[in-house]
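As you look at this complex, bear in mind that one protein chain is not there, while each of the others sits in place.
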Amino acid sequence: MSQQYPALLVVVPLLSAMIISIAGWVNKRWCFPIAVAALGVAACSSVGLLLQVLDQGKVIYLMGGWPPPMGIAYYIDHLNGLVLPVVSIVALLNLIAAKKSIEQQFPDKIGPFYSLYVLMVAGLLGIVATGDAFNLYVLLEIAALTGYGLLAMGEERAPLATLNYLYMGTIGACFYLLGVGYLYIVTGSLNMVDIAGILPDLYQSKAVLAAFIICMVGVWLKMAFFPLHAWLPNAYTYASSAATGLIAPLVTKVMIYVMIRLMLTVFTPAFVFSFLNVSDAIVWLAVIAIVTGGVLALAERDLKKMLAYIIVAEVGYMVGGAWLGNRDGMTGAILHIVNDALMTLCVFLVVGNIVYKVKSYAFENLQGLFRKMPFTMGAFVIGAMSIIGVPPTCGFFSKWYLITGAIAAGHYAFMAALLFSSLVSVVLFFRVFEICFHEPFSDNHGHDHHSEAMDEAPLSMLVPLLIVAATLIVVGLYTGVIVNQIIQFAIPASLV
Amino acid sequence: MTDLVSTIIAKYNYWIYITLMMIGLYAMIAKNNLIKKIVGMSMFQTAIILFYVSIGVKKGATIPILEYSHGHGHDTQLVVHAADYVNPLPHVLMLTAIVVGVATLGVALALSIRIYDRYNTLEEDEILTQIREEK
Partner (left out) sequence: METIETITSIKPLLAVLISLLVVPILVSSRTPNVREAWTFVAAIAKFLLVISMLPVVLNGAEIVYTVAEVLPGVAIKFRVDAFGMLFALVSSSLWIVTTIYSIGYMRGLKEHSQTRYFCYFALALSATIGVAFSANLLTMYLFYEMLSFATYPLVTHHQDREARSSGRKYLLYIVGTSIAFVLPAMMISYSLAGTLEFSGQGFLAGTSSKEVTILLLVLFLFGFAKAGIMPFHSWLPAAMVAPTPVSALLHAVAVVKVGVFSIVRVLTGVFGTDLLLSLNLGTFIVYLASFTILVGSLIALSQDGLKRRLAFSTIAQLSYIVLGVGLLSPKGITGGVVHIAMHAFGKITLFMCAGAIFVATGKKNISEMVGIGRRMPITMTAFFIASLSIIGLPPCGGFLSKWYLVLGSLEAHQMPILFVLLTSSLLNAAYFMPIVYKAFFCTPQEAMFENTVQEAPLFCVVPLVITAIISIILFFYPQPFFRLADIMVRNITGM
């Protein structure tokens, strides 16, 4: 059984997605348990895989027993061993939290929704687990197509925003496919490890250079890296909270993973940082991404769009960290994949709870929330602290590594951008807190006159949220373990 | 000059796919009608499929099906000369890519139906005006 983890990871959600859509016709109540069971299996397998990786270093799984380069191989090392549990657990927690809001928002589409949801998770897990460049493209499109479906089930403006996302997402995926095509021309292989073995002799080739750049542009489009971010805010804002809870934390992070995988495994750090002389320019782009993301977030007057722009800034963190070209920066970027997935989940679950109760996420409707929903807001504070980067929440520690990397690389603009982003986040979140903290009738000096009862979200939404909030602190305290036991081995020794 | 021309001609398959791709990209960026954008997107995808298909082709090669007859003596050559056959792998990959393309097209069209139901138009500027007026 334990040898089959990589297959279970993808196959179980994939098949369950079909079962769910059939079950949806028979009885809607079956959908949720099947989805939870499928993602539960995926989560258990991914944790099991991480333990195996910690134990024996690397897990190679040949799909259908066909050896590479003919068959598709799944390689699990420390890098995706870390990302897999994050993806599966975030998806599982959001699924449980989303149950009530799905029932509230589209009671007649429960079957299709869960089906798409689980299929998307299968795609995301596959992207992370696969060791085959073309298989990655297929899974990328599976995740993307299901994602379009999920996002479009939202407010009135959702279909248009999603269609714009679809254009950009398709171009991004096509660019990636094109890049893989060039790689295939020069190496004759699609297996990542195989390609990595053949490439070093071909580093001078222009085709390799073209392949790398085209792949990168494609991946950046999909992760909404500045200036290719325009599709993200609208698509995320107008979607249902159940869908954003899955897509906002995971899609961009998984694409960052793909970028790092391409940089570290398919191409080597030697090629990426020495042959190409672009890392400086890309870190500058990241600086602009962080600053612009923050400034645009400041201009927003509703919670969800503000958070969407924060994601744009966070993508800048990770791209910049990865391209600093040193170990600390890369550590920070990988650590931030984990942390950012968790903290984005935390804040979007909060938005989910608020929308469930208040039916709005515009700033003016948030007044008095600290009294009405103290637990949700408590979790929001922790999530915000993590995004701001206050110890001991995990966001501080990835920021720490990113800044150390920036200092080591002498890239002080990146360091300044990170600090600026922290300051902007303080303003952003405390502006929201201020509104939530003050009561609607705050101008008369208050003395015990508001007795509005607590009106919290249901327990099934609250418990996952509180778990995530607690995880933010626990992960923060265990940063040392995560870095020393896992991330350290995920980065090749050649990168110092 | 002749060098340049000959290089261009020698790699005509690449030029075709790049041209197609750029036409598609242009349509996606410049066109106002959502369906035209979708058509552009489809062209973009097809251009890449064309690229893949063309890289598997070799001059004078045949389809990659092994032909050896049963029972016609023991001297049948079973050694496969890769150079004699078209590389099948890119073509097989493109089967998947075509499926992906069709699926994307389907989702995009479904979305545009939803948009049309809501706004009664598929011209992007008109939709945006409507959204602005609603605010």
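Annotations
A and B label the chains in the order they appear, each numbered from 1.
Following the convention adopted for this analysis, a contact is a pair of C-beta atoms (placed from the backbone, for glycine too) under 8 Å apart; a residue touches a chain by one contact, two chains touch by 3 or more.
From a predicted model like this one, the values you see are computed outputs, not experimental measurements.
Of the chains displayed, those contacted by the omitted chain across the entire assembly are A. Among A:Ala196, A:Leu276 or A:Val390, the one in contact with the hidden chain is A:Val390.
The residue touching the chain not shown here, chosen from A:Leu51, A:Ile288 or A:Val426, is A:Val426. Only one of A:Ser279, A:Thr344 or A:Thr404 touches the absent chain when the whole complex is considered: A:Thr404. The chain omitted from view is touched by exactly one of A:Tyr203, A:Phe275, A:Phe363 or A:Tyr478, namely A:Tyr478. Counting over the whole complex, chain A has residues 381, 385, 388-392, 397, 400, 403-404, 407-408, 415, 419, 422-423, 426, 430, 434, 437-439, 442-450, 476-480, 483-484 touching the chain that is not drawn.
The definition used in the following text is that only the chains that are shown with their structure count from here on.
If each chain is reduced to the centroid of its CA atoms, chain A and chain B end up 29 Å from each other.
In the complex of the two chains, the chain B residues touching chain A come out as 25, 28, 34, 37, 41, 44-45, 48, 51-52, 55, 89-90, 93, 96-97, 100, 103-104, 107-108, 111-112, 114-115, 118, 127, 131. Touching chain B in their complex are the following residues of chain A: 134, 137-138, 141, 145, 148-149, 152, 156-157, 159-160, 162-163, 166-167, 170-171, 174, 177-178, 181, 184-185, 190.
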